[in-house]
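A single protein chain has been omitted; all remaining protein chains appear in their positions.
By written order: A, B and C. Residues from 1 in each chain.
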Amino acid sequence: MSGPVSPRLLRSLLPPLSLAAILIAIFYLQPRTMSYFGLNLLLNLAVPIALATIAQMFILCVNELDLSIGGFVSLVACITATWLHDTPLLGVAALAGLIAAYAGLGALIHLRNLPSIVVTLGMSFVWLGLAVLVLPTPGGKAPDYIRALMTLKPALVPFPIIAAVGLALVVHLFIMRSAWGTVLRGAGGNPRSLERAGWSLLRIKMTMFALAGFFGVLSGMALVGLTTSADANIALRYTLLSIAGVILGGGEFVGGRISPIGAVIGAMTLALAGSFLSFLRLNPDWQIGAQGAILIIVLALRVLISRAETRT
Amino acid sequence: MTNPSDPIIRLRGVEKSFGAVRALAGVSLDLAPGECFGLVGHNGAGKSTLMNLLSGNLRPDSGSIEIGGQDVTAGYSPQVAVRHGVRCVYQELSLCPNLTVAENARITHPAIAGIGWRRRARALIGEMLDRVFPGHGISTDDVTGDLSIARRQMVEIARAFAVTEAEARVVILDEPTSSLDSVAAGKLLAHVRRYVEGGGTVVLISHLLGEILGTCDRIAVMRDGGVVALDAASGFTRNSLVAAMGSVAETAPAAARGRAALRDSAPKVVEARPARPETLSLAAHKGEVVGLAGLSGQGQTELLVQVFDHAAGTQVGGKVALVAGDRQSDGIFPLWSISQNISIGSLRQFLNGFLLDHDRADAFAEKWKERIGIRTPDVFQPILSLSGGNQQKALFARALGAPADIIVMDDPMRGVDVGTKQEVYAMIRDEAARGRTFLWYTTEMDELRNCDHVYVFREGAIVADLPRAEMTEERVLHASFRADA
Amino acid sequence: MSAARRLLGQPWLWAWLGALAVWLATAAYTDGKGSGEVLSAALTFGAFFVIVALGQMFVITLGPGNVDLSIPACMTLAGTVSMKTMGGAAGMIPLGLALALAIGAAVGVTNFALIRLLRIPPIIATLSASFIFQSAAIWWNRGLRVKPPQPLADFTTAKIAGIPFIAILVIVLALVAHVVLTRTLYGRGVIAIGQNMRAAHLAGIRVERIRAATYILCAALAGLCGFLLAGFSGGAALNMGEEYLLSSIAVVVIGGTSVAGGFANVPGLWGAALFLFLLVTMLNTFGAGAGLRMVLTGLIIIGVIVAASGGTRKT
Partner (left out) sequence: ETADKRIALSNNYAGNSWRQAMLRSWEKVTGQAVADGQVAAADAFTTAENQVTEQAAQIQNLILQGYDAIVINAASPEGLNGAVKEACDAGVTVVSFDGIVTEPCAWRIAVDFKQMGKDEVLYLAERLPDGGNLLEIRGLAGVFVDDAISAGIHEGVAETGKFEIVGSVHGNWAQDVAQKAVAGILPSLPEIVGVVTQGGDGYGAAQAIAATGRDMPVIVMGNRHDELTWWKEQKDANGYETMSVSIAPGVSTLAFWVAQQILDGQDVPKDLTVPFLRIDQDTLEDSLANTEAGGVANVEYSLEDAKGVIAGAM
C-alpha cells in the first residue's frame, strides 16, 4: 500500500488537471489547435490575463480585493500606446508613477483602515476616467519592441507557454519560497502576529500593492503588444477574470492562502474556456450563458474532486 | 541564584487606562535573571495588559520600563522589545495559520533569511519542539492552521524559546497551559525550570495555582490593576494565594453526592457515538453532569458538536446550548456589546409578536452579568473590552440563560479565575439539580470531580466509561494513553 | 456635546453630508435654479438604487466575500419576462408583479444552491449565474422592448406634492427593512453570521436558512426593481441593469455598512443613493467631460469613505 497522499497536494493538483481537461477537450473538438500555430493563437491573449491575475493575487494575499485592476490595465494600455510610444521618457515616468500610486493606495487603505472594495471601486472610475482623458478615441500604437516581444516565435515551444511558465516560476520563487515572501504571506494569515513580531504592516501593504501595480503595468503592456493599439475600455473585464483566476487556481479570499502557479493556470483555464465554447458552436442566445455555465462547471469539479478526496 | 539587586527588567509605577477602565493602577515590579516569576489574579486583574506593556504592544500612560538598566520607555515597541530579548506567548494565539511551522518561525526571527533560510528555520523550530515537547508529533512542514489548538500552542511556545542571533532573555507565557493537556503542560513546566536554571527569565501567568506554586520562584498577586502581594513562592499556599486574589477560598468539590442513582432512575436524554470503530458510546441522563476526559484534541469537541447539531446517529432528547472553549473562533461576536452577546442565545424569549424587545434582552443580560460576576461597568460595553476570562463568563451566561435542556461545554474554563470557577461549578450543580443535563469536556482533572460520570477519549474514540465512584486520576490517565505507547 | 459626538459616530452621517454638499454645490452653480426639481429627480432615481441596495446590504452583511453580482441580470430577466407576459394589459399587472418576484426568488435559490451545494465563492457563483440569467432573458424575448401597461407607467412616474410616489413607497420599504434588520430574529441572525459564521451556528442560529433567505430576498428585490424600472422607463431592455452592478455595492458601503460584514444600517442607503445621483448630476451640470467626470466621481467616493472612516479600526 502506498503512503497516503496529502490532501493539500491533491488540492494543488486540481488546477493543472482542469487545465489539461479543457485542453484535451479543445484538441478533440478542433485538432488544428494541436500545433505550434494553434497553441500560439489559443494562448497568446491569456498572457496579459495571467499577469493581471498575478496582480490580483498579491492584493488578495493581504486580505484585500482590487476591483480596479481592469481599469488600471486599460489605463496602462492607453499610456503604452500613446506616451510610451511617442515620448518614451514621459511614458516610463507615467507608468512608474502609476506603480507608486498603487503603493500609495495600499498605504491609504492601511492607515485609514478603509475597505479596499470601496476604495478600489472608486479607483476604477479614476483609472477609466484617466484612460478616457489620455485616449479619448481608440487608437495609438504599440511600441515596436513590445509588439516584437509579444509576437516572438521561438523554436519548438510557443511564446505564450514560455511566458506563462516563466511568470509562474518567478513569482512562485519570490512569494512562496523566499524568506521575504513568507513574511508578506504571513501578513495575510495573521496581521496582528506580524505586527507583534515587529514587522511594519504599512510597508508590507505598500509592497504588495506596488507589486500588484507592477504586474498590472506588465499586463497592460503585454495586452497592447498583442492588440497593437488601445482603447479606454479595453480591459475592464480583467477585474472579474483576475479574481476568478485566482480562485480557480486554488487561492482564497482571506487568510493569505494563495498559489502563483495556480493563479497562472487559473487564468489560462479561463481563457481556454472561452475558446472551448466557440468550438462548440452554440446558439448565440446561449453563448453568453454558456460562459457562466463553464465557470460553474470548472469550479464545481474542483469542489467535487476535493470532496471525494477528503472522503477517502 | 536569584539576585533581586540586579534586575533585568524594572517596571516603575506603570499605569494604563482604557477609557473609563483603569487596567493598571501603578505597578512596580523587578524581574531578575534566572527566575521564574508567577503572576496570578482574577479575570481582568490586568495581567495581560501588564505583559502587553512589557512586550511593547501597548504604551503605558505613565511610569517607566527599564531593561538591563537602560530606560526604554520612550519609543518602546515590539521591535525594541525583541531587540532586547523580550519574547511573549500571548493569551490568544498569534501564529499565521496559512504558513508552515518553519515559516512561522521565520516571522518572529528576522535573522533567518537569505539562501537556505528554510532549512535553518526547520532546524531551529524542530529542535526546540523536540526539546520542550518530546514526542510532539508535529512536522515542521505542517501548515499551522491544520494543527489542533494544543499543537499550535506548542509551536508558539517553542518559537518563543528558540534562539537565533537575538537572544531570548525574558520569555512571557500568558496562560500557556490553558489549551494543553496535563502531560504537555508538565513538559512545558519542566522546560521552564531548565530554562531559568540556565539563567533565563520567565514570567508565567496561569489560573492553575498548582502550576504556579510548583514552578515559580516568586509570585505576584494582582487585583484590580495593582500588585497586592509579592513574595517567594515558598511563602504562599494555595489558600493564601486565593485569599490574596480576593476570591473565596476554594472548597473541595462536592464529593459523590449520591447521584449515582440518576443512571437508574432518570430518563436517558443523550446517546452518542463518535464516528470511529471500536468505541464505547456516551449516554447522559436527565440531570446528570457527564465529563468528557482525555488528552486535548481526542475527538471530544467533535462529539459535543455532534450532539449540538442533533447529528444523524445521535439521540438527543431536548434543546441544546453550547459553551465554546475557543472563544475567538467559536463564541464571540466581536462587533457586539456584552448584552447582545449574552442574549443571542435566547432571543425567542424576547419576542413581542415578530419584534424583539431590546429592553427585556438588556435586562436579561444585566441579570446574568450580576449573577455570574462579569467585571464591567455596564453590559453595553463592547465584548472585546472584557478580559479573556470575563468574555468566557459571558459565553457561560449565554448558554445557561438559554432555554436549553442540555448544555454542552467545550473546555469552558479556559482562562477563568479560581473564584469564578467555584461559582460556576456551583451554578452547574444547581442547574443539574433542576433537571438540566451537562456534557462537559475538560482537560483539568479537578473539574472531572464535579461530574457524575466520566468518559475518556483517545484518538477519536471513547475508551473508558467511569462512574463517579470509580473515577480516579490514575484510571483517567491510564485510559488516555495507549497500552503500547 | 455627547449628543454631537453620538451624531458624529453615526455610520450614515457622511453619506447624507456628502449628498447635501453636492446638492448645495450644484445649486450654487445654477444660482438655485431648478434645485428643487433636481431633488425630486434624485428621489425618483435614488429609489431604484435603494431597492436593490437593500437586498445587497443584507447579503454584504453576511460577511466577507458575500456579495450578489447577479442583480443586473436578475433585473433584466424579471423585467423582460414580466413585461412580455403582461403585454401592456392593465389587468395583468398583479400577475406581472408576482412573476417578477418569483423570478427573483428563483434567481436567489439558484445563486444559493451554487454557493451552498457546489461551495463556489459567492462573488464567482453569482457572477457566473448572471450570465445564464442574461442568456435566459435574451432567449425569452430576443431583446424586444415591450411597453408596460399604462397604469404601471403612471404609477411609477406619479408625484404627490412634487414628491415622487415611488420614493415614498421605497421609503416605507426601507423602514420595513430597518425594522427587519434591528428587531427581528432574522436580522439578528444576519448580523451574527456576518461576524462569525461558526460562532453563529454554535449559538443556535439557523445559519444556512438565513443565508438562503438573504440571497432570495436580495434577488427578489432586484426582481421588483426590474419590474418597476421597466414600468418607469417604458419597457425592459437587455442592458437595463448594467449600472446597478457596481452602484448597488457602492451605495451599501458608502452608506456605512461594513464590507467585512456583521454591521449594517439602512438610513445610509438613502443618503448614499442620493449622493451618487447628485454627484453625477453636479458634474454634468458643471459640464465636465466624460473622463474628468469619472475621475472626480471616483475621487469623491474615496473622499467620502476616508471622511467616514475617521481612522477607526473595525474588523
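Following the convention adopted for this analysis, contacts are C-beta pairs under 8 Å (C-beta built on N, C-alpha and C of every residue); 3 or more make two chains touch, one makes a residue touch a chain.
Fair warning: this is a prediction, and the values are worked out from it, not measured in the lab.
Within the full complex, the chain left out of the display contacts the shown chains A, C. The chain not shown here is touched by just one of A:25, A:41 or A:149, and that residue is A:41.
For the options C:229, C:260 or C:301, the residue in contact with the chain missing from this view is C:229.
Interface note for the absent chain: among C:92, C:109, C:171 or C:280, the touching residue is C:280.
For chain C, the residues touching the absent chain in the complete assembly are 26, 29-30, 33-38, 41-42, 44-45, 131, 134, 138, 141-147, 157, 229, 232-235, 237-240, 242-243, 277-278, 280-281, 284-285, 287, 290-291, 294.
Panel shows chain A; residues 30, 32-33, 38, 41-42, 44-45, 48-49, 128, 131-132, 135-140, 223, 226-238, 271, 274-275, 278-279, 281, 284, 287-288, 291 of it touch the chain omitted from the view.
As a convention for this text, only the chains that are shown with their structure count from here on.
In terms of their C-alpha centroids, the spacing between chain A and chain C amounts to 29 Å.
Counting partner chains per residue, chain C shows two or more touched chains at residues 258, 314. In chain B, no position touches at least two other chains. On the side of chain C, the complex with chain A involves touching residues 64-65, 69, 114, 118-121, 123-125, 127-136, 138-139, 142, 246, 249-250, 253-254, 258-260, 289-299, 301-302, 305-306, 309, 311-315. Against chain A, the residues of chain B that register as touching in their complex are 55, 57, 77-79, 81-82, 88, 90, 94-99, 103-104, 106-108, 110, 112-114, 117-118, 143, 145. By the touch rule above, chain A contacts chain C in their complex via residues 67, 108, 111-115, 117-119, 121-133, 136, 240, 243-244, 247, 253-254, 285-293, 295-296, 299-300, 303.
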